[in-house]
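Every protein chain of the complex appears in place save one, which is left out.
So, subunit A:
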Amino acid sequence: MGTAISLDGVEKSFGAVPALRNIALRVDEGELFGLIGADGAGKTTLIRILCTLLVADDGKAEVLGLDPVKEYRSIRSRIGYMPGTFSLYEDLSVEENLRFFATVFNTTVEENYELIRDIYSQLEPFRTRRAGKLSGGMKQKLALCCALVHRPDLLLLDEPTTGVDAVSRREFWEMLQRLKKQGITIVVSTPYMDEASLCDRVAFLQEGTLLAVDTPEGVTGLFTAPLFAVRAREKYRLLRELRGFEHALSAYAFGSSVHYADRRRSASAGEIRDHLEKRGLQDIVVEPVRPGIEDTFMALMKQGRGEGDD
């Protein structure tokens, strides 16, 4: 497989504020690649460099084997870009928007209809409606169709699922999986950690720095401390008692339980339960658990910031 994107030592600052620091990564052709990070991590800046809307201050970048500065025109005709904010023409209808984008890219809706059929069929009943009058989920689907209408080799999606409910998010990822099967390389940014597991590989971004680039399994392998899921009746107290335990590395709420990491390799569930019992907690359940993407991201973040333990 060839390389769709290759970055080496890429830097970008806005005034005195560094947005990206020494970014090096490679995305293979046909890969579904996730950029995972919070607001302000640098995801948008990175995507905008890849789609030639921003020029890096330093470093080397290649997109589809082309130079984003000298060959930006060729790149633009071969990528599909969906920005983080809705950027279609609100006063044009669904159909008009799609035709407009097809025309700009020198093609027709019919020519590549096969690629968008799946998604566009859900929009078809509203094809005469103005884009501005669509619901959030439908706007997002239309934006995706417009980004795909010229059958790009590389699709760049900037936070397509932010602010979207759990059902629409799941549907959106199902669409991405189907597009991937058609051979399109996809780079998608998201602040949702759970979406990382749906990617072939992910890059963790925090404050402009890459914390890790790996498969979802590879990333969770970076978390090496013994980890336990702990439950008790009073959750907030449980959290504080776990943090107060002398061997605690970290303790964070995870859904209905608290994930507790211990400093010692030899830590056992029984010992942790004993400690909590002594502190007067009730209905205690302690089970070893495998670290997930979010556990790992938080641990890497704290390392990156050189922060102490909570």
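Methods note: a contact is a pair of C-beta atoms (placed from the backbone, for glycine too) under 8 Å apart; a residue touches a chain by one contact, two chains touch by 3 or more; residues count from 1.
Assume contacts and distances are computed from a predicted model.
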Q: Using the UniProt record as the reference, specify the protein name of the hidden chain from among "Protocatechuate 3,4-dioxygenase alpha subunit", "L-lactate dehydrogenase complex protein LldF", "Putative ABC transport system permease protein" or "ABC transporter domain-containing protein".
A: "ABC transporter domain-containing protein"
Q. Taking the entire complex into account, which one of A:Ala24, A:Val69, A:Val104 or A:Ala166 touches the absent chain?
A. A:Ala166
Q: Check the options A:Asp28, A:Asp200, A:Asp214 or A:Glu294 and report the residue that touches the missing chain.
A: A:Glu294
Q.
Among A:Tyr72, A:Phe86, A:Phe100 or A:Phe254, which one touches the chain that has been omitted from the display?
A. A:Phe254
Q | Interface residues of subunit A (partner: the chain not displayed) | A | 37-41, 125-126, 129, 134-138, 162-170, 191-193, 206, 235-236, 239, 252-256, 294, 297-298, 301-302
